[in-house]
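Missing here: one protein chain of the complex. Every other protein chain is in place.
Let's turn to chain A:
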Amino acid sequence: MQFDMAKVRAAAAAGAVLLLVAACGGKDPSAKGAPDGDSKATGSKGSVTVGLLNPATGPFAALGTDVNAGFEAYLKSKGGVLSGYAIKVAKADEGTDAAQGTTKARQLVEQDKAQIVIGLVNSAIAYAVAPYMEDTAKVPLLITVAGADGLTRKQNGNTFRLSYTSSQDSMPLGPYTCKDMGKQKAVVLGLDYSFGWEAAGGFARTYEDAGCQVVQEIYAPLGTQDWGPYVNQVKKDADVVYVVAPGQDGVRLLKAYRDFGVKLPIVAHGATVDETILATEGSSADGVISSLHYTPQIDSPQNKALLDAADKGGNQYLEDGWAAGMTLEAALATIDSDPTPDKIRAALAGVKIEAPRGPLSFDAYGQAVYPVYIRKVEEKDGKRVNSILTSVPNVSQFGTYDPATYLGFPGYEKLKGSWSK
């Protein structure tokens, strides 16, 4: 049989183009920068352009999508108008490296004329974007996920953050584990990078200051495929294991932990069992006690509004995006006309809102102060949820420590490995 090669080639090329079109059509991973908010909405006081800078590609794409969805859901619930200003949204993809992140931030500021930039998941990118926003662009930055402790250490700066510093949400768990649960000796099992050290450090510091002892520290590389060797090293005579492993690492760790029959109870950073992975973790997460500033189980009208608007059920990232919308609304409420970046920055510092997570305000360093929930994974109506055991109000990035004292401590990257000594 004679093939007509030209025809075959044309068919193959057409097939490839179709595949490409399908790949782009689904969710528009290119996230182009043109404003695409509700263009029909008009505000009585004018309009504000918001730059959303979150990952649409790479390993953090899911988190970025959730933050954007949360922000846009809040905007939609208000008809596209916040405090009398019509909101135009310009979106850009934070990408996976600092150079792309900064380029996209510049694009949002210079081309789209964003008056505030909201987003950032990757702390390495945030460390590059924050100085650009402060020194060159002079446009306020509201971080919604990136957790590195050092991003909010300057008073009256340009950077605000709604999400946790890596150590903030783990600090209330230390005294809870030591005193309320009465577990005297803890093993720390976490990931070997800055988030892991800071989250584990926040727990270890408050746990030891409450009078208990960290007896062993095990850190594994990010993206560890097999946690078997690590869970098998856990000292059997300890009372409890503190775990910090978000994403796939959390899924793998808990599975290995249960498969090898390790019996010690688990306390964890909330990101280890948040709603993005809880269903996949399934029964391996049962009974895990963790601390985080949010759980969809919070019973309040503000949280109900979020859960009603989000079609996939709540999680901390959706709430971060939603709270960013509320924060912007509260800031704009104090501005009568001409919302310049300078006015928005000044207004943000004084924001106090009732978010789905509870009362939220910013400290002098731009970091959010909010309640932290001690939660427990339980099965409820055939679904696993983080039920609230108790909550700790007004948790700041310094925990219960005096800011000056806290800022004098060595960085957690230097303290890792020293807690158990």
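Going forward, a contact is a pair of C-beta atoms (placed from the backbone, for glycine too) under 8 Å apart; a residue touches a chain by one contact, two chains touch by 3 or more; residues count from 1.
Operating definition for what follows: contacts and distances are computed from a predicted model.
Student: Would you kindly match the missing chain to its UniProt protein name, picking from "ATP/GTP-binding protein", "Spore germination protein", "Na(+)/H(+) antiporter subunit G" or "Branched-chain amino acid ABC transporter permease"?
Tutor: The missing chain's protein name, per its UniProt entry, is "Branched-chain amino acid ABC transporter permease".
Student: If I consider the whole complex, including the chain that's not displayed, which of A:211, A:229, A:265 or A:411 touches that chain?
Tutor: Answer from the full complex: A:229 touches the omitted chain.
Student: Check the options A:89, A:277 or A:310 and report the residue that touches the missing chain.
Tutor: Answering carefully, the residue with contact to the hidden chain is A:277.
Student: Among A:65, A:144 or A:272, which one is in touch with the chain left out?
Tutor: Result: among the candidates, A:65 touches the missing chain.
Student: On chain A, where is the contact patch with the chain that was removed from view?
Tutor: Touch set of chain A with respect to the missing chain: 12, 15-16, 19-20, 22-23, 26-27, 29, 57-63, 65, 192, 218-221, 223-226, 228-230, 232-233, 247-248, 251-252, 255-256, 258-261, 276-277, 280.
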